[in-house]
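Below are the structure tokens for one structure; questions will follow.
What you see is the complex with one protein chain gone and the rest in place.
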Amino acid sequence: MSEDKRNPTLVNQPRRRLLQVVGATGAASALGMPSVSFGQASTRTVKIGMIQPMTGMFAYNGAQGMVGAKMAADEINAAGGIRSMGGAKIELVIGDSQSKPEAAVSEVDKLSEQGISCFVGGYASGLALTATQASARNKVPFLVDGAVSDQITGRGLYGVFRLCPGFKQITDVALQNLSNINDANGKQVKTVALVFEDGAFGSGMAKTLAGELPKRGFEVVESIGFPTPTRDFTNIGLKLKSSKPDLIIPSCYLNEYVLLARSIHQNKVPKKAIYSVIGGGASNMKFVREFNAAAQGIMDCNHWIDPRKQRSQRLVSALDAAKLDLTYEVLLNYSNVLLAIDAIEKAGSGDREKINQALLSSTFDGHVMPYGPTKFVNGQNEGARPINTQIQGMKVEVVYPPEYATAKMIFPVPLG
Amino acid sequence: MFDIGLLTAVTLNGLTVGAIYALGALGLTLIYGVLHIINFAHGSTLMMALYACFFLHQRAGVDPYTALLIVPPAFFVLGYAMQRYLIAPLGFGKDINVLLVTLGISIILDNLALYLWTSNTRNIDIPQAQVFIELGMISLALPKVIGVVASIVVGLLFWLLMTQTDLGKAIRAVARERRGARIVGISVDHIFAMSFGIGSACIAVAACLLIPTYYVTPKVGDGFVLIAFTTVVLGGMGSFIGALVGGLFLGVIEAWSGLWLGESLGQIGVFIIFILVLLFKPNGLFGQRNT
Partner (left out) sequence: MTNMKRQTQVMLVLILALVLIPLFVSSKFWMGFWVMLLFHALIGQSWNILGGYGGQTSYGHAVFFGTGAYVTAVMQTHFGLNAWAGAGVAIGAGALVGLFIGALSFRYGLRGSYFALVTLAFAEVFRVIVNAWDFTGSGFGMLLALKPGVAHMQFADRQWFYYLILVLAIMATGVAMWLESSRFGAHLVAIRENEDAAKALGINAFRVKLKAIVISAALAATAGVFYMQYYLFVDSHIGYGPSMSISALLVPLIGGPGTVLGPFIGALSLGVLSEITKHTMGDSPGANLMAYGVLLLVVLRFLPNGLMGLFRGRS
């Protein structure tokens, strides 16, 4: 099988083959495959690009986000689509960011060339930061869901909007609410333990809280960071038992939240309450259902629905009927897609700049969040804030601020 | 610095965690010792076994301890087939290729699980998980104590298998001297597959014991791979006592470094030990001297 005995031109094959492959790919990319749709929006559909992590570390969160997004799109389409465009339908196009910034950027670029009118998504701060850089370069508006880093808005980038609160807003409100609640209940809570996941959101939360809590008269006795994933929370439970804080503040993702709560419960850690800030599990029906004993009384200051709005109640019933869990990704994406649709409606077209303008002057109140009408300053919705929920029995009730409350708060929570 | 009560409690807990590491390592040290391959798919196998236990419980009401009679044997068969009909033919016996094959398998398994079962976290709640054994400051969930007992039992069974049976002798022969074993008439391919099968069964046992106190997602195996390898190297490649002792030791080290440095930074405790062992005592605590 030596080259000599074979076809004498074999000698030239390697070079040719290599060039062929390179040439073919070059041609494909020059032609712009996958095909670019002409114009930014046909009269029939307006496309919204969903940059969600459908695979990788955040696959669950991405899937939940799409649940909310689809519900919003379906709802509007069923009601006749975009009226100002003669009934044009909304089409959601998924761009899987694979929980990696490179893929997020790549999908933003790809979808930008496929006639997307605007983007919704991001989810994690790292993904949102890089995706919005790309969307800004392509001059496409991007509505960020969930990612809380304060650096996402305020970079002066084109078209970046965030409906929900960022870090600073969340921690300010959470702390203020805590102070108010504590003051109203005889100031029984004096010592606090922070338990947080060591990624972007957890450590940021802990840092801010550690700095602000003493200013409000609380003493931080313990600050425990842990990696995601963590197999075993017994040691953390033991440390907490040993330092006996009045209040435990967890900031972590769902899986770890469940294990942590179980560990606290199992080890009978004496505490007056668990008050999570963006707690992951604390506002999650799955947690309530599956670990009800450990979940009782847990409070969360998180993204949640405005229970007074009819639309919120319809959303909750719809999720119940479909046997899907109500998590904040659902709420935020539902609201963001509705916001995008409102902007499209006002713009009267799928034109990106018109949508951007519509968002800049938006006063949308058709979302399900407790924010009031939107007002974006440097991309951040001013009225955004988290609210306090508490698990009571088999339900997640809103307990603070009073105007939104669906049940009376139990504070402190008796050890049970 | 830390009160004794806390330290004891944490150490005890570390031992229960280490017991699971030991089980994972037993299987891996067998695979590594005999086939000399770094099995990247070990974590994915654990994940699959966890799902098996989960579905058995959810669909058929089988609790994880009964599942011990079903899942490990099933995974033995799967492991045997995987080595004999997938890894060996694709690996061509070259280490680099085998690495890629196990890597490819783990990519396939992880994403198959994602595709079939979504990324939703699965939990099971069994009555045993609500039973606690109080030991001073700590209250250990019963499943954890069962885990410790089980690993010792499995370790013992392993030892019996390796020393008292013909299969065990054949495995040790192949591990020592592949060519010689072949000359003597041992089917090396069969032994490789048997070893892989036993190793897989072992990790399946670990899964049954782990599920009451943990959760299942498609990514759950990722965290275990490096710990499992550290245990194998620490204990000594090919040594089962080593795997047991190594696992327990590592569980305690992990607990102590978590206590001392915080859970986050404390992760390096395990890795630093790993590096030190590799550099200064690559045969591990109980490994055979290099020929």
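Worth a mention:
Note that the chains are named A and B in the order they appear, and that numbering of residues resets to 1 at the start of each chain.
The definition used in the following text is that contacts are C-beta pairs under 8 Å (C-beta built on N, C-alpha and C of every residue); 3 or more make two chains touch, one makes a residue touch a chain.
Everything numeric in this text was worked out from a predicted model, so none of it was measured.
Within the whole complex, the absent chain has one touching residue among A:E75, A:D145 or A:D198, and that is A:D198. If you put the hidden chain back, the residue from A:T45, A:Q64, A:S149 or A:N182 that touches it is A:S149. Of the options A:Q64, A:Q133 or A:N302, the residue whose C-beta touches the omitted chain is A:Q133. In the complete assembly, the contact with the undisplayed chain comes from B:I268, out of B:L69, B:I133 or B:I268.
Residues of chain A that touch the chain left out of the display are 1, 3, 6, 10, 13-15, 17-19, 21-23, 25-27, 29-30, 32, 34, 36, 54-55, 59, 62-63, 94, 96, 100-102, 105-106, 109-110, 112-113, 125-126, 129-130, 133, 137-138, 149, 151, 155, 157, 197-204, 225, 227. Summarising the interface, chain B meets the missing chain with residues 32, 36, 38, 86, 89-90, 92, 94-97, 99-101, 103-108, 110-115, 118-119, 218, 222, 226, 229-230, 233, 262, 264-265, 267-268, 271-272, 274-275, 278-280, 282.
To be clear about the criterion, only the chains that are shown with their structure count from here on.
Once the centre of each chain is set as its mean CA position, chain A and chain B turn out to be 35 Å apart. Here chain B touches chain A in the complex through residues 3, 5-6, 9-10, 13-14, 17, 111, 114, 118-121, 123, 125, 132, 137-141, 213-215, 217-220, 222-223, 255, 258-259, 262-264, 267, going by the rule given at the top.
Residue ranges of chain A in contact with chain B, taken from their complex: 55, 57, 59-60, 63, 198, 224-227, 229-232, 234-236, 238-239, 241-242, 254-255, 258-259, 266-268, 286, 290-291.
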